[in-house]
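Every protein chain of the complex appears in place save one, which is left out.
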Amino acid sequence: MKFNVFTQMEYVVRAPGTLILNIHALRTPNQTVLNEEFTVDPYVKIEEIISAQGENRLMRFEVYQPGTIKVTYNALVDNFYELTDYSQQQETLVAQLDSSVLPYLNPSRYCQSDKLYRLSHNLFGHITNPFEKVVTLTDWIHNNVQYLSGYSNSQTSAFDTVTEQVGVCRDFAHLGIALCRALTIPARYFTGYAYHLYPADFHACFEAYLGGKWILFDATKLVPLNGLIKIATGRDAADTAIANIFGDVTFTAMQVSCELAPDEHNFEPVYYIHGGYNGLSYL
Amino acid sequence: MKFNVFTQMEYVVRAPGTLILNIHALRTPNQTVLNEEFTVDPYVKIEEIISAQGENRLMRFEVYQPGTIKVTYNALVDNFYELTDYSQQQETLVAQLDSSVLPYLNPSRYCQSDKLYRLSHNLFGHITNPFEKVVTLTDWIHNNVQYLSGYSNSQTSAFDTVTEQVGVCRDFAHLGIALCRALTIPARYFTGYAYHLYPADFHACFEAYLGGKWILFDATKLVPLNGLIKIATGRDAADTAIANIFGDVTFTAMQVSCELAPDEHNFEPVYYIHGGYNGLSYL
Amino acid sequence: MKFNVFTQMEYVVRAPGTLILNIHALRTPNQTVLNEEFTVDPYVKIEEIISAQGENRLMRFEVYQPGTIKVTYNALVDNFYELTDYSQQQETLVAQLDSSVLPYLNPSRYCQSDKLYRLSHNLFGHITNPFEKVVTLTDWIHNNVQYLSGYSNSQTSAFDTVTEQVGVCRDFAHLGIALCRALTIPARYFTGYAYHLYPADFHACFEAYLGGKWILFDATKLVPLNGLIKIATGRDAADTAIANIFGDVTFTAMQVSCELAPDEHNFEPVYYIHGGYNGLSYL
Partner (left out) sequence: MKFNVFTQMEYVVRAPGTLILNIHALRTPNQTVLNEEFTVDPYVKIEEIISAQGENRLMRFEVYQPGTIKVTYNALVDNFYELTDYSQQQETLVAQLDSSVLPYLNPSRYCQSDKLYRLSHNLFGHITNPFEKVVTLTDWIHNNVQYLSGYSNSQTSAFDTVTEQVGVCRDFAHLGIALCRALTIPARYFTGYAYHLYPADFHACFEAYLGGKWILFDATKLVPLNGLIKIATGRDAADTAIANIFGDVTFTAMQVSCELAPDEHNFEPVYYIHGGYNGLSYL
């Protein structure tokens, strides 16, 4: 299904510096960037960096002149998702896990799974179907953590959120990842554009590795799972920051949007339903 | 220079499980494994996993039978180091950093560089030569953190150590990494065998990316920098654990050694000296 | 009921210092110290400090001579407890709380109730009877936190324990206190001698202020509630340390015991039973 995604960000430059932006739609077998346009005004030379494992597409550029710069990104993206039936899914032994996903079992800056081992096992260890396990922990986050902005910040981690029980999409995702890893389920952070997110913004959720596929989960339940355009995946938000700024440059304003392409009409929202076993994956 | 390295570890298995060991000498352009032997007794089938970026060589195997297992690793390794003169080194702009090292600027589980930004800049921001910067912060750790075991544990992070000022090699390395990243210097964890380490054990230190090379630093100053055999590098200890154990399997005993090969005689220990500018790198 | 309590502790003195011990049975309207003996060998002059609110009896003394000192405390103590029926208890408004207990609503070093507000309300906020509320949270701790030594230390706080779900009596008490305060129920730390505690040791639990009385709760459920001899109460373990040591003095050995007096025969253990409403208080 095709979506038009759009970002515009403004920065004030006071001294020369470097920006690394992470706002481009990823190119994957299941996500085609039909066309895109990226401009920085005033003009600068841009370097595109595609990470070794293809988890993100970074745009790096230097800014020299004091003043305001405006960054605009516009793309038409066709994404395609698959549904997989997990009703008969067995637990995957670590011995059988694809070796490329092993790093996603490790604790990371915002997902201290090593500290959540007992809690995660106490709450979810008895569930044998791994899809049901992750659905249940996602529901548990949804039911126990209050979605409120202003109560968490860029240093808030899953270890905080599990007790403080308040946060935004980033915090919900970190907690989901930490609980999964504590259960020996590889999990990673997903950042993207989201259709039907109000107010419009970038969105974060997470993917768990189940039966050989990265399946999408969103503890916020704010948007349909099939309306997401992937920007990046990573261990957590430390790997997938929208912008990394080096130098005396300040972020001042942002607009984001994600709309159905004009020739698309039949968007049928997909949410996981209670008792269901269909997992959604992009790529 | 050639070293014989050796590890023997014992585990008690109570129920079937999986072990992932990270004790093999890495194969790199500057480190040749001349011969090696790895046995698990009783015999099990071993899978060797070489990570995509070549940061480690993991051995994964399943254990089924309750009882004791003994793991033995033995290798003759020839390592080769380079010294680089950094006396004229300029700061590398982020815009010019090799894109593959960008992830080593991100905060990680044990290296919360995002929280040490002001402290690192207050203490070391005025030093312009980047080699001198890292030498100085390494000395600062050495002078302010007491090397004592029993005061830190597997959850201790750089954010703890910078204030509690006590720990072991792992904690010294994490703090070094966090301070570097806070200064926009890519840094990674290094684990290996160490010649002249008493009591014999695995050792941890860190590498900082300076002028296009990964340069070795060791805030413990316990061993000569040129007597290390690299096992793995990673973002921090979460990526480079000696053993990851899944299942009811318990570690019970370990021996480690690292000796000069019999035909080597002229080991000249290299330490950084005050006011020097020669950085040591493997690979 | 009368109990013989006993402690013997040994310290090695390397340089002059001061010790403040908190091991004496408290004298309260409901706890009579029939006789007691306290000796420090070699002899030193002891100062007894009774805190302004009567929460503890500290013994302060200086040690000068390098060598070993042995501290012995022996007492015959008659304690008396009351049972109060809370089946009809209403919540006490803060406006009606005795002003002397207000400080026990504040967060403290090991009981960060300010961070557990949402969690405590989500789990226990719906229970209207305040006794039932505290019994339920005590049971929740008992069922979710594993009693194991070696997993927590002197810096572990309720904020850690609520997620890590492992600890000793001290950690169980801190978590109980934090959850109570988060529910606007004053709560304090209780340290004492405990009959039927195996292995023998000092014990910690907590008191919640309900309907004008300090009622005893013990989430470890290791000992009968009516076999405790109170040493001290305080905001948390920071206020009630068994020993505060200033100087180069090291603790080396300890014995503790708490036995029924020879002329007592009919000890009927009291535990809170499921669905019961009788709260036990000393003093």
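Before moving on, here are some points about what is shown:
Read from first to last, the chains carry the letters A, B and C; within each, the first residue is number 1.
Basically, a residue touches a chain if its C-beta (ideal position, glycine included) is under 8 Å from a C-beta of that chain, and two chains touch if they have at least 3 such contacts.
Given the structure is predicted, the values throughout are model-derived calculations rather than measurements.
Judged over the whole assembly, touch between the missing chain and the shown ones holds for B, C. Contact with the undisplayed chain is limited, among B:Leu116, B:Ile177 or B:Ile245, to B:Leu116.
Listed residues B:Tyr86, B:Phe159 or B:Phe246: the one in touch with the omitted chain is B:Phe159. Touching the missing chain, out of C:Asp114, C:Asp248 or C:Glu264, is residue C:Asp114. Residues of subunit C that touch the chain left out of view are 18, 20, 47, 49, 51-53, 58, 60-62, 93-95, 99-100, 102-103, 105-109, 112, 114-115, 154-155, 184, 235, 238-239, 244, 246. Interface residues of subunit B facing the missing partner chain: 115-116, 118-119, 122, 144, 146, 159, 162-166.
Assume only the chains that are shown with their structure count from here on.
Chain contacts here run in a simple line, from one end chain through to the other with no loop closing.
Subunit B and subunit C have centres, each the mean of its CA atoms, that are 44 Å apart. Residue positions 115 of subunit A are each in touch with at least two other chains.
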